[in-house]
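Of the protein chains in this complex, one is absent; all others appear in place.
The first chain written gets the first letter, and so on, giving A and B; residue counts start at 1 in each chain.
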Amino acid sequence: MSEEVAAEILTTHILDLARSGRRLDGRGLDDYRKSSVVPGFVASADGSALARIGETAVLCGIKLEPGKPYPDTPNAGTLTTNAELVPLSSPMFEPGPPHPRAIEVSRVVDRAIRAAETIDLTKLCVTSGEKCWTCYVDMHVLDHSGNIIDTASLAALGALAHTTMPNVRFGVAEADAPLAIQHYPVECTFARLGEAIVIDPSVEEEGAANGRLTIATDEAGNVVAMQKGLIGAFSPDDVKSLVDRAFRHGDRQRRLAKDA
Amino acid sequence: MGSGHRPGPPSRGRGGGRPPPDRERQLVLPGDEIDAHGLQPGPGTYRVHGRTYASVLGLIQHRPPVVRIVPLSGRYIPHAGDVVVGTVTDVQGTFWLLDIGAPRWAPLHMTGTPWKIDFGETENYLRVGDSVVVAVESLESTGRIGVTMNGDGLGKLEGGTIVTVSPARVPRVIGRGGSMITTLTRHTGAKISVGQNGRIWIDGSEEAIRRVTESLRLIDEEGQRSGLTERIASYLTSTEAPAEGLMPGPAPPTRAEREPEGEPPEAEDEPRLEE
Partner (left out) sequence: MGSVGAKDVPVLMSPDGKRIDGRRADELRPLAITAGALKQADGSAFVEWGANKVMAAVYGPREVHPRHLQQNNKAIVQCRYNMAAFSVDERKRPGLDRRSQEISKVIAEAFESVIFVEEFPRTSIDVYIEVLQANAGTRCAGLVAASVALADAGIPMVDLVPAVAVGKVADSIVLDLKKEEDNYGSADLPMALVPQSGRLVLLQMEGHMTRDELHRALDLGVAGCRKIYDVMRQALLDKYRADGPAPGVAA
């Protein structure tokens, strides 16, 4: 793990560049890397999408299986989100139990999906208090070249938006039907590099960052989830201006997932 | 994407023999039998029952008394005498451990520095995250890579930045007779130190660093194609500031020009077509 000690002069260089509004890979402070969403990547899933932001790649697969509603929400289905930072994706990740970082990615993406009411969980109820669908959102990180959260969120939304409910297979209805999507949340992550704040940090920038802020927005103009991460701090004014940036980029990113 | 194969007739005749290596470019894969021309098996090859095979992916090179394979990929494999750029990953009482991109971390003992250090004082000289230029001094059968900071052009790096390219690209970054480095320094005025391990230190104005970085990215991606030096020169010319472009005055002297002998010696070992 500690094999990945960042060279201090590289970190300093990244901070120097940011001070004059530049970045290591030539992007401007507010430039996102090229993003793409390929839906239907995995036929064994009920829905799936491979999302890429730059060289970062996350594959999300959706599985719907019959389950039992929670006692306190007898008329709703359930949603389970899980992210795997498999050691294939980065020299920093090792085999073993889920790293706290993987848990953070799942939780942050889960919050956005849930809070935005991306899917209407009551529609996943089959028989009140008895039978419902459990919707599993499994995100598999394949290449960690920075900004896993946004890539995972894009993959999850792309996968949900292209999911078919396996009604026939489980004898729930006569025909399969598309999973209805109500809202389209996406995450936008920023990294503080000195006094500059860049969007969509690369893995090198994450290593140099003093603070990371993720803001999830929906298409209706709501902020639906936030997460401040890494060591560092943001002022309320920082956050206000980042929210504007998150909406600007979010609208483009959610179209990628929706129209893929 | 990828190479497709639909089951059907085999793609080439293999009457019991093995596929011939692609002779035109001498690119071989592990397991390919190679024509040793009577030479001894060198690095990247092995011999079984009198036949010589490649063990790594790369280009064949007949360099009497051995035939060897110049790898086109993989981690940096150190050789004694290599000058490399490393980063401190650990500090101990009498030595530091350096990540030089090799299979193992390389210990730099305090006696291998120009400093007079007392036991336990190592951290006052180099800390985790500091970068250095060192030379590979010894390679032991245990895999231990001994490095030293005593020598011309070796020492702690201050300022500038580090760009990493594939170690297989280093001969291209240097160019034949140092031509690529000369081109880069002449057009940008940057100071450049090329480690054999593919880590390259660049110092100069922000603009100079940016243009060298972009050039190195092109070299890393375009690799061994012909005319690379010309294309890099043309990129650098096209990105010159107008004032510079109008008056291409002499660039400030650069490290490479001042100390051409300081360049790593492997530049001429660049794989080439069969002579």
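Going forward, contacts are C-beta pairs under 8 Å (C-beta built on N, C-alpha and C of every residue); 3 or more make two chains touch, one makes a residue touch a chain.
Predicted, not measured: the structure shown is a model, and the values here were computed from it.
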item: Selected residue (touches chain absent from view) among A:32, A:170, A:234 or A:247; value: A:170
item: Residue in contact with the excluded chain [from A:22, A:111 or A:144]; value: A:144
item: Of B:34, B:59, B:83 or B:133, the one touching the omitted chain in the full complex; value: B:59
item: Where the unshown chain meets chain A, residue by residue; value: 1, 3, 41-45, 48, 55, 57, 59, 61-63, 65, 82, 84, 86-91, 94-95, 98, 136, 138, 140, 142-145, 169-171, 203
item: Contact set of chain B toward the excluded chain (per top definition); value: 1-7, 10-12, 14, 18-19, 22, 24-27, 29-31, 44, 46, 48, 53, 55-59, 71-75, 103-105, 141-143, 223-226, 271-273, 275
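One rule holds for everything that comes next: only the chains that are shown with their structure count from here on.
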item: Distance between the centres, which are taken as Cα means, of chain B and chain A, whole angstrom; value: 37
item: Touch list for chain B against partner chain A, complex; value: 87-90, 99, 105, 127-131, 157-162, 201, 206, 209-210, 213-214
item: Complex contacts: residues of chain A adjacent to chain B; value: 2-3, 5-13, 16-17, 20, 22, 24, 26
